[in-house]
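A protein chain is absent from this complex, but the other protein chains hold their places.
For subunit A:
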Amino acid sequence: MTNEQIQQALSSRFGDGVWGFEETFGIFSCYIKADLNMDILRFLNEEPSMGFQFLTDITAVHFPDKKDEELCIVYHLHNLVANKRLRLRASVPISRPDIETAVPLYSGANWMERETYDFFGVNFVGHPNLVRILNADEMNYFPMRKEYPMEDPTRTDKDDEMFGRG
C-alpha cells in the first residue's frame, strides 16, 4: 500500500472532505473535515483495501492563532497487516469544540477521548462517559490549552520563598 493509493481512495470518496496530503516524520497524513471524521474513519477501517483497523492514539493540539480552527484533533491509525500508519487531523473552533465520538468504531477510543477532553476540552459528541480521566475531578479548566501564562502570578499554591524568588 502506497501513499498515492491512500490519497486516491480518500479523494475519490470524500472529495473536498480531505486535503493537505503530506508525509512528515515517516507518517502519511492529511486534514479532514471535522464533521466527516466518522465517515472517513469507518471507510478506512471497513474498506478491505485500506484496513486501518488499529487506532493508535487520539490527541489534540491547540493553535491559539488559527481563527475558528483553534483545536486540532489528531487520529493516528495503523494498518497492522501492511504495517502502514496514517495520521488524520480535524480542526474545530474552540468556541464550539464538538466532534463525533469514535467509540462505536474503536472501543479503545473511550479513554483516549476522555484524556483529550480532560486536557483540551474537546467535546466528543456521543461519548458514553465523557468525564475527566487523569486530572482531579474538581479541576475547572483544560490545562493543555495555550491560554495560561508560564508563571501564573495569581497562583496561591506556590510558596516563592522556597525557591529564592519571594
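In the analysis below, a residue touches a chain if its C-beta (ideal position, glycine included) is under 8 Å from a C-beta of that chain, and two chains touch if they have at least 3 such contacts; residues count from 1.
Going forward, contacts and distances are computed from a predicted model.
K.L.:
Consult the UniProt record of the chain that does not appear here and report its protein name from "NADH-quinone oxidoreductase subunit B", "Flagellar hook-associated protein FlgL", "Metal ABC transporter permease" or "Molybdopterin cofactor-binding domain-containing protein".
P.N.:
"NADH-quinone oxidoreductase subunit B"
K.L.:
Could you pull out which residues of subunit A are in touch with the chain that's been left out?
P.N.:
Listed in rising order, the touching residues are 134-136, 139, 143, 151, 157-159, 162-163.
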